[in-house]
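Supplied in structure tokens, the structure appears directly below.
Every protein chain except one is present and positioned as in the full complex.
Presenting chain A:
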Amino acid sequence: MTESRTKLGVEKGCVNQLVGTDEDLQRQLAQTILKEKKDFKISIHLATSLPLPAERDHIRPRIDLIVFMINVQSKYGFKNIEASLAHVDANFFLGKVCFLVTGVGRVNHCSVDMSAVRKLGDVYCSPLVFCELELEGIRISTAQRLLRMLQICAGHVPGVSALFFSSLMRSSNDE
């Protein structure tokens, strides 16, 4: 977990929360995101499930984007995410939640039904982003996408709100 120094209310900062059971992949993605060039401060928090421990509630900054990492090769991970979703405040689902779906490339190793994953995206009105994070090139482009989303969710892009952006992403998924 890396923290940036933010002076209260002065500097522009964005907070990203990654949730998923595959800790290695989470860490790799977080590092890739941090390596990307950007002109704003970012802090990424990692967790294997929600809710986050209550003891740190008072010092936890406001979270701008929650990324749930679904690995279709693990039914256990998927169930974990389903349970975690119940603990997310409804306001987040107005564009501040995104599902990152990995592991689809190896068809033989799929333990989670794709229609169940799509249904999750529909039920929680949040976009699905498919990627294979083991490959560096794709990890970098995914990191760039997430950074862009994070900027929008934190309100740093004038004229584009989180809700508007997520509805754009979802309508292109349906086609």
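Convention: a residue touches a chain if its C-beta (ideal position, glycine included) is under 8 Å from a C-beta of that chain, and two chains touch if they have at least 3 such contacts; residues count from 1.
To be clear about the criterion, contacts and distances are computed from a predicted model.
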Checklist outcome for this item: Answering from "dihydrolipoyl dehydrogenase", "2-methoxy-6-polyprenyl-1,4-benzoquinol methylase, mitochondrial", "Translation initiation factor eIF2B subunit delta" or "Centromere protein L": the UniProt protein name of the missing subunit is "Centromere protein L"
Checklist outcome for this item: Considering the complete complex, of A:Cys14, A:Ile42, A:Val112 or A:Met149, the missing chain is touched by A:Val112
Checklist outcome for this item: Sole touch to the unshown chain from A:Gln28, A:Ser49, A:Ser74 or A:Gln144: residue A:Ser74
Checklist entry - Residues of chain A in contact with the chain that isn't shown? => result 21, 73-77, 79, 107-113, 115-116
